[in-house]
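Here's a structure for you.
Missing here: one protein chain of the complex. Every other protein chain is in place.
Chain naming follows the written order as A, B, C and D, and within any one chain the residues start at number 1.
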Amino acid sequence: MSPGSWILLAVLASSLLPGLVIFAIAERRVALRTGLNLLGAVSKLLLVGWMLWGVAHGHAFELRLALLPGLDFVLRAGPLALLFVTLSSALWLLTTLYAIGYLEGSPHRSRFFGFFSLCVTASVGVALAGNLLTFLLFYELLTLSTYPLVVHRGTEAARRAGQSYLAYTLTGGALLLAGTLWLYSLAGTLEFTATGFVHGLVDDHRGALILIFWLLIAGVGVKAALVPLHGWLPQAMVAPAPVSALLHAVAVVKAGAFGIVRIVYEVYGVELAADLGVALPLAALAAITILYGSLRALYQDDLKRRLAFSTVSQVSYIALGVAIAGPIATIGGLVHLVHQGLMKITLFFCAGNLAETVHIHRISEMDGVGRRMPWTMGAFTLAAFGMIGLPPVAGFVSKWYLGLGAMQAGQDWVVLVLAGSSLLNAAYFLPILHRAWFRAPAGNGFAPAVGGRETGWLLLWPPVITAAMSLGAGLLAFIPFSPLEWVQFIARQEFIGYD
Amino acid sequence: MSLLQTGIDALLALGLVWLAWRALACPDLFRGIVLFIAFGLLMALAWVRLEAPDVALAEAAIGAGLTGALLLAALARLNRIAPAGTRADTREAWRNAPALLLVLAGAGLGLAVLSLLPEPAGLQAQVAAELGRSGVSNPVTAVLLNFRGYDTLLEVLVLLLALLAAWSLEAEPPRREAAPGPVLDLLLRLLLPVLVLAAAYLLWAGAHAPGGAFQAGAVLGAAGVLALLAGWRLQPHLTGLPLRLAIVIGPGGFLLVAWALLLTGRPLLEYPPALAGALILLIETLATLSIAATLAVLFQGSRPAAEPPA
Amino acid sequence: MSPVLLPDLPWEALLILLPLTGAAAGALWPPAARAIGLLTTAGGLLLLAGLGTAVADAQTLRHAVGGWGAPLGIELRADALSLVFLTATALVGLGVAVYADSYFERSQARGFWPLWLFLLGALNALFLSADLFNLYVTLELMGLAAVALTAFSGGRAALSGAMRYLLATLLGSLVYLLGVALLYHATGTLDFSLLTQRLEAGPAARTALGLMGAGLALKTALFPFHFWLPPAHSSAPAPVSALLSALVVKASFYILVRLWLELFAPLSGLEGAGTGEVLGWLGMAAILWGSWQALRQPRVKLLVAYSTVAQIGYLFLAFPLLTAAGLPDPAAWRAVLWLVLAHALAKAAMFLAAGNLLRFGGHDRIPDLDCVAQRLPLTVAAFALAGISIAGLPPTGGFIGKWLLLEAALLQGRWDLVAVMLLGGLLAAGYVFKVVGHFFTPAAAGHAARPVPAAMEWTALTLAILALLLGLAPAWLLPWLDLAVGPGPAEAVP
Amino acid sequence: MTELLQGIGLWLILAWPLLVALPDVYRHLPQPWLLALAPAALLLITTDAATLDMPWIVFGSGLELDSGRRWLLGMSLLLWLAAGRLAARLDPLRQPATFTLLLITFSGQVGMILASEPVGFLCFSTLLGYGFFGLLVQGGGAGARRAARLYIAALILADLLLFEALLLAAYLQEAQRFAGFDHRLEGETAALYSGLVLLAFLLKAGIWPLHAWVTAALRTAAPPARLLLMGGPVVMALLGLWRWLPAGQGLEIAGQVCRALGAAALIYALLQALRRPQPARRPGWLVLALGGALLLGFGQVLAAAHGWEGAAGLVPALLALAGLLPALLLWRQPATPAATLEDEPPWTWLARVQPRLGRLHRRLLDGLAHLRPPRPLPPVTASSLAGSGTRVTRWPWVIMALALLGLVLGLLA
Partner (left out) sequence: MSAAGFYALAGVALVVLGLYGLAVQAHLLRKLLAVNILGSGVFLVLVGLGGPADAGPDPVPHAMVITGIVVAVSATALGLVLMLKLTTTSGRPTLEDDAPREGPEA
């Protein structure tokens, strides 16, 4: 167990152990629980920072445990893995703060925070997985640990949403298992390697490889909410706001997108995917999802459902970026993984604030809320501008690289899709802003702000911080260790040719 | 093989099948059970024809006698609990679909049996060779108590288990006292000593001639059943620990012997050649006692009244 | 008396005699029954550890009972295969014993302990015996003890279930005995090792295979013969149904595995594959039918009972998987043994959890489980963890078993097995999470809740956690299974 | 040292107004309006040329002040001072919002003037655009909102076109970052690029064929917005046109198109001025005329292959002048904003037809929404299935389906 592998275990344990301890804590021990939560979050952030520093300087972090004959439990911290881990751990800290504020005084918080920590462990595990088996292990663990959060409220609607969530994700898991096993029986190994490990099989197993590809993509596509498999995401909005914020907008959905990235880059390799003729259909599917998600979002009056459909469409940008074989498009796709996470979590935090302080759930009730909660709506506006792709905010950077990559790869239709989706984004975000800022509040206005501040500071600061981070990621895109720099560092490894 | 003997055997085999079919098919349950007892006796005859005297004794005592008694007692209690007409419950329609299937299976089985008939292999030679060191001269008892003593240990435990299960279920309240008729009383006074003597002889003869613990135990059990029928009851103070001791002494004794042998470093149930005969006799006597007690209590059905609910 | 010092202690004999003596003593002196019961079960675990170390040195331990040789006397045999089943028995047995200690009131407990020790003794004797007729007697002893335990609660459903179970188990044993008779007269011996040398293909052997297979399949409740299992397992008291589903059903399966691996598969070559194929198809039908019925059950214990029918189907999927030479594929059998261990632990935990729910709410109708998630957290956790292992989802032992079996099936290109296993896993997740979903929702009418003793909750959770740990520790346990069925392909050579 | 100071100064005149724009800050500052514009004025007076390069901002943007830009900066300062005075006369309820939006637009305006990179220019154009949209809506009435909606539609389309144009430019020059974005474009892609840029800036500037929002805004917007209209969005758009179109490559086609459009706009403005001479409409026609004239000038310069450098200094001054003219006109007669738009210029039938188009479009999308994917796999629960646990019923159809599936998979392998 080299020193490098201890730190990997420490990263996983930093959320697993507090989680298990929190399960055992009595409900009224709020201080202890909050302390444990924050301790876990901060320690994980520090460890990840140390690993970032290490990987930037070329250290290798790998942990290998014997699990099955011929197959090990492998955790490896490559630059790609660290991108997702940093995103998860940073946003976990903020979401924990937010959840503490949001769930003030509600029942079963020990159970909530226990499963919450398990979810983050699973998503970090998904990121650090070194081979397809470990990926599958944490992928299913993520499903199992998010289920209790979806049904946390204990209402009949929550239970039904949980059932549909499980029906989708477990079917996806089964498909992924089938694909993994078939691949293992053909390839004999499942280790992720820089440009894929199935090259040797192409000549005599071509048909099988294509089928396996679609099995794997369908498996992870459920969580990445590709069109036919996205049904669970809008229904999962019945969960409390912190859950829909971190999980259904960032951790779970990103695990699916990250899965697609792993499969296309580290199982098949981009050239092979293009050669097998599967890259283009995947791009088409992603494009359809983008447009379909935006179209459905137009007609949702419930704020969180509109944001959910917007997530469905936004996550497919990553799939689109990955499917277009080219370094620039990859950068676009991967950097959108981070940017979309930042922007979408801000939107969900604001939605949560609106629901919690002024009890607004529907967009039609949002007239003039800007006056009542300026800071929250300010963050919402900034994130919305980002989603539309207006220059200073992060969204512009990823759309820029996606467009550029597409043109470089000769896929001009992608630029049209991007333009169309930007228009649709504007079509469903601007009316919200218009109502919030420029409409007078209907009826007798909103519940007055108590003690001068619009809402609890625990509820207010997280969205403002993430909004600032998304503005920073866009504005300061070129400082070292910014998401864009780190993604270019990844692209340099993934595509040998790229400078 | 004279023609006469073949004829008798064929007739006996057919008789067996016919009796069994009648026992199952007749509408009245009581007549069915009586036919079943007759079937048991005919089975004993068959065992004699197959040169298996021990088995014949066991079949007669346990198979026909005791099982019949148990069945009749159960029928009596059944009529008292649910006096439904015996006629209604037999299902007249012998559905033919399963019949066809079963006959086919039977034919297949018959073929397999015939294929084995010309040269069936057996263990007679080995048993005869080791008989000298087994401590008894009757081969069946040797196999039963020495060569495959482990089976017998388990079998006695099965009997104890059956009794415990019956007690744990507490079938129904004890029967009311039945005043013994003068004829039954006289018969009882004559038969009891004879039965006890016969049981003792069977037990003793088991070592060198057909007989043995189970047959003796069954006869003694029959004596107990007869006494119960005549209305005898154990004194209350006897129905506690003493009865429980009588029941457990057989399997308990066997187990103690096994432990003793094990502690002297021998493999499980390996009797030292010198003591083999004595040990076997000891085990047999204890077994007889507990088998008799168990069968009697099983016949009585519920726990003896005086016994505090365990 | 540490095992290291006296390696030659006759562990098998002790493992059999201790529980039986305990039972007899319990029958003799009821007030002490509880103490004897608990001590004997714990003692059994220690003896098993001793046996384990002994088997680790000498691959197979043979113990001639009564000192006579193989053909005449009875031989006991302890090898890795029997050790797997013995471990399951000891672990589940200890868990259930501790659970039953606080489940039954004082009056009932006295009757329970002797019956339980008889069952434990019978199971140990069965797993260690290498003689066909001796197996018949142990099967009967186990059957009667199981029937008595099923009828222990005395309810109408329990009695009817027990009666149906008694008839089924007697029928199975007698058909099995018929097969033994044919084999005895064909080869002249009853011992396994001698049988493997003397048995040759012929009408007698094939009929014997058919009879014994049918008898044991009836006792293992394989699909067409599963009618008796759900009523018996669901109406028995919770600890008993845990024992029935986890252990008793596996005992007859153990005999079937022994017969198949040692006697019939190598012998029958081609037509062996025929029977293997039929058993495989029945297994698949069991998975689908069991899961489908489990999905439709409105009550937890019936659901878990039908889940047993489905999971038994998984165990039969290894029969059709043969290597090129027509011999049983060791990788598949390694997976089945793993599934046996995982299912035993998980199913026991599930039934104990169901028992807790029953005691808590007075009923086990699924829609009316009144917010038990926060009122019985340990039981809910136990049921969920066990459910995840039954459904074969990753972190648990069930997943490893399913993975190994799928791998073996894929290497032989058996697509139908793969499809059914995946679908079975999904359906299993379906009915498990149907129940787990209702843990969180409030019931229509509130129920007067009866407190559940802590020991009962903790035993259920411990068994569930064991099933989970099984999933994390394949590296150490797989070598043991290689010992049992021969090493699987170390590297899945494409 | 002075460059550093000047650099900070450049950056300050952008950031300071944004900071003061925050309502809380605005309330506490004495004379907030003057204080916000002070740094710009100070810089205008003290320095004549300054540059600031920020490699790590967005794609490496920079700010630059030279003689031409000083003209525009001066014009902007004058306009915004006047607008501040007009805003001070509005009813106190609307004032805080108006002042905030004015400061945001001022920061956007100054940003566009100083930006030396297309992306920086684009960033500040969105700031100006959305700030001005807010100003239009502040005007109140339904007409102002309709005008604002027209404006934002033009804005979004223009931004999209500019985004595509930038992509094309970056792709053509292989430069992933276009620090030092020079205009050497050739071949037919140059035509596509200039077409996109032209269309985008025409939309933003509201030149003749696409002038719907200009006339509507001038009639209905609040006085400060109307004052700024020409100097703000229109002039900045034309500045953008001048910055983005490749100077000196002799894009003949683009040049002819500009000339034609400019002439047509000029003629149209004059005709309308004659047809409806009401005073309230006069500023509208003036803005259109000026726009047309400037476009005509650009066309001339673009078409001529040479002689571009001479005009370089002149154009900003012209633009500044054009910006001030309508302001003077409007300063004298601040008409009350008309409530609704009755007789708009001919092209605004599009605005009338637009609601019907909207309804048709919505019905189409509704149809699409009903075509939702089939309900997801019904969650398999006992409640959905009649769980009865009764006798063994006939074989359920699922077994057949699975047998078929097995068969198919078997054949497949």
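Keep in mind that, in the parts below, a contact is a pair of C-beta atoms (placed from the backbone, for glycine too) under 8 Å apart; a residue touches a chain by one contact, two chains touch by 3 or more.
As the structure is a computational prediction, the values presented were derived from the model and not from experiment.
*Asks:* Of B:A38, B:L71, B:L229 or B:L282, which residue touches the hidden chain?
*Replies:* B:L71
*Asks:* Of C:A27, C:V55, C:V147 or C:M350, which one is in contact with the hidden chain?
*Replies:* C:V147
*Asks:* Tell me, which residues in chain C touch the chain that this view leaves out?
*Replies:* 133, 137, 140, 144, 147-148, 151, 153-164, 166-167, 170-171, 174, 177-178, 181-182, 184-185, 230-231, 234-235, 237, 302, 358, 362-364
*Asks:* Taking the full complex into account, what residues of chain B touch the chain not shown?
*Replies:* Contact residues on chain B toward the absent chain are 1, 5-6, 9-10, 12-14, 16-17, 20-21, 23-24, 29, 32-33, 36, 39-40, 43, 46-47, 49-52, 54-55, 58-59, 62-63, 66-67, 70-71, 74-75, 77-78, 81-82, 84, 89-91, 94-95, 98-99, 102-103, 105-106, 109-110, 113-114, 116-117, 120, 122-125, 127-128, 139-140, 142-144, 147-148, 151-152, 155, 158-159, 161-163, 165-166, 169-172, 212, 214, 295, 298, 301.
Note that in this section only the chains that are shown with their structure count from here on.
*Asks:* Taking each chain's centre as the mean position of its Cα atoms, how many Å separate chain A from chain B?
*Replies:* The computed centroid separation for chain A versus chain B comes out at 74 Å.
*Asks:* Taking the mean of the CA coordinates per chain, how far is chain A from chain D in Å?
*Replies:* Their C-alpha centroids are separated by 32 Å.
*Asks:* Provide the list of chain B residues touching at least two other chains, using ranges where the numbers run on.
*Replies:* none
*Asks:* If you look at chain A, which of its residues touch at least two other chains?
*Replies:* Within chain A, the residues that touch at least two other chains are 163, 166-167, 171.
*Asks:* List the residues on chain C that touch chain A in their complex, please.
*Replies:* Of all residues in chain C, those touching chain A are 371, 373-374, 377, 388, 393-395, 399-400, 403-404, 406-407, 410-411, 418, 422-423, 425-426, 429-430, 433-434, 436-438, 440-442, 474-475, 478, 488, 490-494.
*Asks:* Where on chain A does chain C make contact in their complex?
*Replies:* The touching residues are 65-70, 107-108, 111, 136-137, 139-141, 143-144, 147-148, 151-152, 154-156, 158-159, 162-163, 166-167, 170-171, 173-174, 177-178, 181-182, 184-188.
*Asks:* Flag every residue of chain C that touches chain B in the complex, lowest number first.
*Replies:* Chain C reaches chain B through residues 10, 13-14, 16-17, 20-21, 23-25, 27-28, 30, 63-69, 71-74, 76, 107, 110-111, 114-115, 118, 121, 125, 133-134, 137-138, 140-141, 144-145, 147-148, 151-152, 154, 178, 182, 185-189, 202-204, 206-208, 211.
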